[in-house]
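What follows is one structure encoded as C-alpha cells, with my remarks underneath.
All protein chains but one are shown at their positions in the complex.
What follows is chain A.
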Amino acid sequence: MASEDEISLLVIVVDVNPIWWGQQGQRQPEFTLSKCLDAVMVMANSHLVMTRTNKLAIIAIFIIWSFIFFSHFFDSRDEPSLGSSDGKYELLSVANDLIAEEIKNLMARTQVKGHQTDTLLAGSLAKSLCCILKKCLAGQDMKSRILVIKAAEDCALQYMNFMNVIFAAQKQNVLIDACVLDSDSGLLQQACDITGGLYLKIPQKIALAQYLLWVFLPDADQRSQLVLPPPVHVDYRAACFCHRNLIEIGYVCSVCLSIFCNFSPICTTCETAFKIPLPQMIKPKKKKLKAAN
C-alpha cells in the first residue's frame, strides 16, 4: 500500500482521431468511440478510488489540423459543487460529467481541413509532460505515469519530436504505458522500452476495459509483484538514409554521421569524398623461362 504522502498521478492520453474512429464505427459498430470512452472512464474512476491521494488528468489528442486539446486535473481535494445524482462518490461523477461534456464540445467544433489524417502524438505527450511538471513544481513529489491509448497509425514525420519527448520523460522518471488498439506502433514500443513502461496490443477491442484494469491500473511498484505480459522485443535497428531500409550492418560517414547501406565514394549528405583502400595486388612472380633448347 502506498504511504499517505505519496501521490500517484495518472495521465491518460486518448487518441480521438475522428477519421479513424468514424471508419471504425462503420467497420465494427459494437466498438465505437463511446465504448472506448466508457472504458477509459472506468479506468479513470478506478484510479481515483485506489488511494485518496491519487490524481488524474485526461488529455484527448487530436489530429493535425486543429490544436484543440482538452486536459483537466482531477484531485480529491477539489470541492465538488454539485452533489451526485446516483449516490456515487462526488469526485467520480464530476470527473465523468466533465469528460463527457468536453469530448462532445470537441467533436462539435471539428471542421474538416485538408487531407492529413495523422494523430498528433508527440505534441500531446509533450503537453502531458508539461502538466506533470507543473504539478511537480507546485506541490510535493509525486510519481507520475502516462497511459497512451492509441488508435490510428504512426506518423513518421513526428519522429524527432517524439524521441525528444521520450528522453525528457525518461529524465523526469515518468513511465509511458501504451495500449494499442489497431496496428503496432514502433515509436510507442521504443517509448515504453526506454521509460520502463508496458506496451500491449489488444486482440479484442470490446474487452478494452478489462485490459486496462488488469494491466495498466497498478502502478510501477506494484507491477513487480504481479505477473503481467512480458516486454516486447523492440527493433532498434537504424534505417539507412538512402532507402529507409532497416539495416544491421552499414556504412557511416565520419563527418556527418549519416548511415548508408552501400558504400558510395561521396557522402550524399555532406559531400565528403571517401576512399576505401583496396587490398594490395600481389604481382605474380615472373618465372624465369629457360631458353628453349
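Going forward, a residue touches a chain if its C-beta (ideal position, glycine included) is under 8 Å from a C-beta of that chain, and two chains touch if they have at least 3 such contacts; residues count from 1.
The rule is simple: contacts and distances are computed from a predicted model.
**Q** One chain is missing here; what is its name in UniProt, given the choices "General transcription factor IIH subunit 1", "Calcineurin like EF-hand protein 2", "Sodium/potassium-transporting ATPase subunit beta" or "creatine kinase"?
**A** Choosing among "General transcription factor IIH subunit 1", "Calcineurin like EF-hand protein 2", "Sodium/potassium-transporting ATPase subunit beta" or "creatine kinase", the correct UniProt name is "General transcription factor IIH subunit 1".
**Q** Just one of A:42, A:168 or A:181 touches the chain that is missing; which is it?
**A** A:42
**Q** Check the options A:89, A:214 or A:251 and report the residue that touches the missing chain.
**A** Here the residue in touch with the unshown chain is A:214.
**Q** Kindly note down the residues of chain A that lie in touch with the hidden chain.
**A** Contact residues on chain A toward the absent chain are 18-23, 25-26, 32-35, 37-39, 41-42, 45, 96, 99-100, 103-104, 107-108, 110, 112, 115, 117, 153-154, 156-157, 159-160, 162-163, 186-187, 200, 203-204, 206-211, 214-215, 227-230, 232-233, 237-239, 241, 244-246, 255-256, 258, 268-271.
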